[in-house]
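Excluded from the complex is one protein chain; the other protein chains are retained at their positions.
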Amino acid sequence: MHEEVVFAGFGGQGVLLIGQLVTYAGMIEGANVSWMPSYGPEMRGGTANCQVVVSSKEVSSPLVTEPTSLIALNKPSLDKFAPWVKRGGLIIYNSSLIQSPPGRTDVRVLAVPANEVANELGDLRIANMVALGAYLATSRVVSCDTVLDAMKRVLPERRHNLIPLNRQALARGIEIASVWHSRDRGDVSGRQ
Amino acid sequence: MGEKVLMKGNEAIAEAAILAGCRHFFGYPITPQNEIPEYMSRRMPEVGGVFLQAESEVAGSNMVYGAACAGARVMTTSSSPGISLMQEAISYMAGAELPCVLVNIVRGGPGLGGIQGSQADYFQATKGGGHGDYKLIVLAPSSVQELMDLTITAFDLADMYRNPVMILGDAILGQMMEPVILKERPKQDLPPKTWATVGAKMRPKNVITSLSLDPVKLEKHNLRLAEKYKRVADEQVRYKTYMADDAETLLVAYGTCARIAQAAVDIARERGLKVGLFRPISLWPFPYDALQLTAQESLRVLVVEMSLGQMIEDVRLAILDSKPVCFYGRTGGMTPTPREVLDEIEKIVEEGI
Partner (left out) sequence: MKQVFGRPDALTDVPTHYCPGCTHGIIHRLVAEVIDELGVRERTIGISPVGCAVLAYDYFNCDFVEASHGRAPAVATGIKRVLPDSVVFCYQGDGDLASIGAAEIVHAATRGEKITVIFVNNAIYGMTGGQMAPTTLPGQRTTTSPRGRDVESAGYPIRVAELLSSLSGVAYIARVSATSPANVTKAKRAVRKAFEMQIDGKGFSLVEFLSTCPINWGMSPLEAMKWVDEKMSLYYPLGDYTQVPEVG
């Protein structure tokens, strides 16, 4: 297994956090991992991203230049990173904020209305978790249970009360991905 | 063996210092290493240590000078522009033979430059950024685990040789997270700090100075330092190789660039190209002999740096004219990609270099 992912969105959408959760979960499951964030003043209200490697091999470059997957929560991120994705890779985009899908036919593309689902659940801040759920179900890179385990370690104690809500958001994301798999991607639905 | 945790490179440096028994930290904020002083401001009070935000890097590095005189294990950290301001104190500490650990999380320069990762401070670190005939021991980690391990080593080397030791990282290493194992420090046999200025109780007074107005004496002092540097060069060379045994093209890279070069080696090998990597870990002392030996069977050497070519001068000194030494670098905070390195390898192989 060798997964190189870019999580990208506006600063404040929580892309660094979901990247960290995947990294942490990978570590718990015994994989080699690395996490590299964008940083600095441009993060204020601007775009943020992180690059994550989860691999059964030693991680050589922590910088991801040809991702196997992209999770884009806003349009500028999709525009920037979609061309980077490896042929045969995966793009998950936030269809609540992005009207047109990326113009790539050589990758798998999954639209997730992350903001709408998060709003239904009552908290816009968990849109990132909806996207993460969809990604976990599609990539199978780490299990959802391990991510919840990681959440306990990554989130400060005072925010542990948010875990049940995050669990719901992840579940909704997984559901969206499953529907997509059984409808559009009969070939991969067997992996569910 | 300790627990495995996911840590940012900068935080790993800070925690490593604490594991190494450092209880005094002086620093001034600068991106991309702010996590170190921030971590220390939380952590030092918990372990009964001192965190002090200095008014500048000039002051911070002189606080280090003072704490080292008082016999403490002490560290300061900064990034390129701040390290430039410390050069005076570094020269004084080298002259007065004071142990301390300095960390440079390098960013793009010159001047105010930018905040993305760079390796353009190699000359400053290894060739003496301050005035006078002196050497720093310079270690270049390339993973978060190594940042931790080498920071601990740095404290021991500083005490062992009574010399400032610099960890030369970069913004990528400082910002990235990787799993680390927090290890107990193996006990070291270190010389007692009988020279420290802690009060002349039941002994003649100690004076720490780098002043020597008599050139005869100053030359003697320099010669004695040179002897010490020779000892360090004999005893503390560090490097690693990766698939170098049968390599026709030998890459030489350190720090983050070594990670990228290693990725390029992997892709090259998949394509049937015999490529390997030599990674200096101690940049001073530079592994001249080891590199020369490793490169013996290869046809060409390609140096990869996040600068316009600084370490390449040491590589040339090691290889001399025995084979071509090529270069690929990006600068100003840009990072070479494995693909770019691979293209360069293919280009020089094709050109028959």
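Letters are used for the chains, namely A and B, taken in the order the chains are written, and counting of residues starts over at 1 for each.
FYI, contacts are C-beta pairs under 8 Å (C-beta built on N, C-alpha and C of every residue); 3 or more make two chains touch, one makes a residue touch a chain.
Note that the structure is predicted; figures quoted are calculated from it, not measured.
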Selected from B:V5, B:L19 or B:L52 as touching the chain missing from the view: B:L52
Chain not shown: contacting residue from B:N34, B:S61, B:T77 or B:S91: B:N34
Residues of subunit B in contact with the chain not shown: 28-31, 34, 37-38, 41-42, 45, 50-53, 55-58, 81, 111-112
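We take it that only the chains that are shown with their structure count from here on.
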Subunit B partner contacts - residues on subunit A that touch it in the complex: 20, 23-24, 27, 32-37, 39-41, 59-63, 65-66
Subunit B to subunit A touching residues, read off their complex: 4, 6, 31-32, 115-116, 171-172, 175-179, 256, 259-260, 262-263, 265-266, 335, 337-339
